[in-house]
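Quick one: the structure is below, questions incoming.
Apart from one protein chain that is not included, each protein chain of the complex appears where it belongs.
Which chain is which? They are A and B, in the order written, and residues in each are numbered from 1.
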Amino acid sequence: MITAGIDAGSKNTKAVILKDDKFLSAALVLSGFDQEKSAEEALNSALQKSKTNRKDIKHITVTGAGMEAISFANDTITTITANGRGAHFIFPSARTVIDIGAEEGRVLRIDGQGKVKDFGINEKCAAGAGAFIEAMSRALEVDINTMGELSLKSKRKIPMNAQCTIFAESEVVSLIHQKTSKEDIIKAVHDAIADRNTSMVRQIGIEKDVALIGGVAKNIGFVDSMNNNLGFDLLVPKDPISPEYVTALGAALVARDKVGG
Amino acid sequence: MTKANYGYKDGSGEYYITIDTDLCNSCGKCVEACPEGVLEMAEDELDPLGDEIIAIVSDDHRKKIKYSCAPCKPGGELIKLPCVEACKPGAIKHSW
Partner (left out) sequence: MSNTESNKEYWRWTESRYTNPDMNWEDGEIVSAGVDVGSVSTQTVVMVDGKIYCYSSMRTGSNSPDSANNAMDWALEGTDLTIDKIQFVVGTGYGRVNVPFAGRAITEIACHGRGANFIYGPEIRTVLDMGGQDCKAIRVDNRGKVTAFLMNDKCAAGTGRGMEVFADLLQVHINDVGEMSLKVEEEPEPVSSTCVVFAKSEAVGLLRKGWGKEKVLAAYCSAMAHRVVTLLMRLGIEEKFAITGGIAKNIGVVKRIEDELKIKAPKPNIDPQLAGAIGAALFGKALVEKQRKKS
């Protein structure tokens, strides 16, 4: 039984195709102004990758910031529910989940079945989300995909005072003028965003194991900073299910439940 | 009633610590009570020609007050806060 999950994020739209209990394929496209169109593209791209036919999909569940705009979906679920199901599928031992997307971060506690317990915290400040790292990579003129490994090469810890993405950009520029090494600056960037997210996690109470999902989890520098802050290693999804697809996966799992697969 | 509001409103909400500088009796108990070093005793900013020393939120913390105070507010709920409890005249209030 084939089901699909779509995560209509503010920056990227992700689609995951599931066959019964097995992950088939996933794809990501930029969330354009027309969310529905992006969702179609993401779905088709994922279908192509696993050579699956659109008409074989029994149920499509959509989640994410732009979910209401996707009219071809069968139903919607909250992002937090999708986070929980997706994370639990990959890491059944996870009891706390941190999801950091492009514009928003959230933390939730789940039970042994991947169901969200009654609380979660949402962080709608760009300085705590992917937008922060992206803006800094632009200010540093460094490819965002290399930010992680560069930060691991840092030799010195330097403080970052700005708490806002916009102000941090200016701070990074003046650090560059002061001839601070890019590696040290990038480490400071990761430490800063990790500090904010660690505070967020601590507020909800940490119950191990802790899983980290969302696009920003691909950044090994950020993950390293988080691990240092927490004093233990976070569980981060690896290929074939990359961290940014976990929420869409959660939606696909809920879709499967709906059609009793 | 002279009110100093320290904190901010950002994408995730509004977080202010308000200190009524007229009520503050400069006892310093709030500074001792705070486990994070958020508060300190300093010259009253609002009265530069005067000589009073009162409690203020230290400069380092003003921009990240939500994170600084998070350890005393698990689950994001307002519970008995050490600084508020320590202040007899009731000069300190948290908005979240």
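Rule of thumb we're sticking to: contacts are C-beta pairs under 8 Å (C-beta built on N, C-alpha and C of every residue); 3 or more make two chains touch, one makes a residue touch a chain.
In this text, all values refer to a predicted model and were calculated from it rather than measured experimentally.
Asker: Taking the entire complex into account, which one of A:S38, A:T165 or A:N219 touches the absent chain?
Answerer: Reading the full complex, the residue touching the unseen chain is A:T165.
Asker: Looking at B:E32, B:D47, B:D60 or B:E85, which makes contact with the chain not pictured?
Answerer: B:D47
Asker: Touching the missing chain, which residues of chain B?
Answerer: Touching the missing chain: residues 1-11, 14, 16, 45-49, 62-64.
Asker: Identify the residues of chain A touching the omitted chain, counting contacts across the whole complex.
Answerer: 10, 33, 103, 124-126, 131, 135, 138-139, 141, 163-167, 170, 173-174, 177
Just so we're on the same page, only the chains that are shown with their structure count from here on.
Asker: Express in whole angstrom the distance between the two chain centres, defined as the mean CA positions of chain A and chain B.
Answerer: Roughly 35 Å separates the two chain centres.
Asker: Which part of chain B faces chain A closely enough to touch in the complex?
Answerer: 10-12, 63-64, 66-67, 70-71, 73-76
Asker: Applying the document's contact rule, which stretches of chain A touch chain B when the two form their complex?
Answerer: Residue list for chain A touching chain B: 119, 121-128, 163-164, 195-196, 199-200, 202-205.
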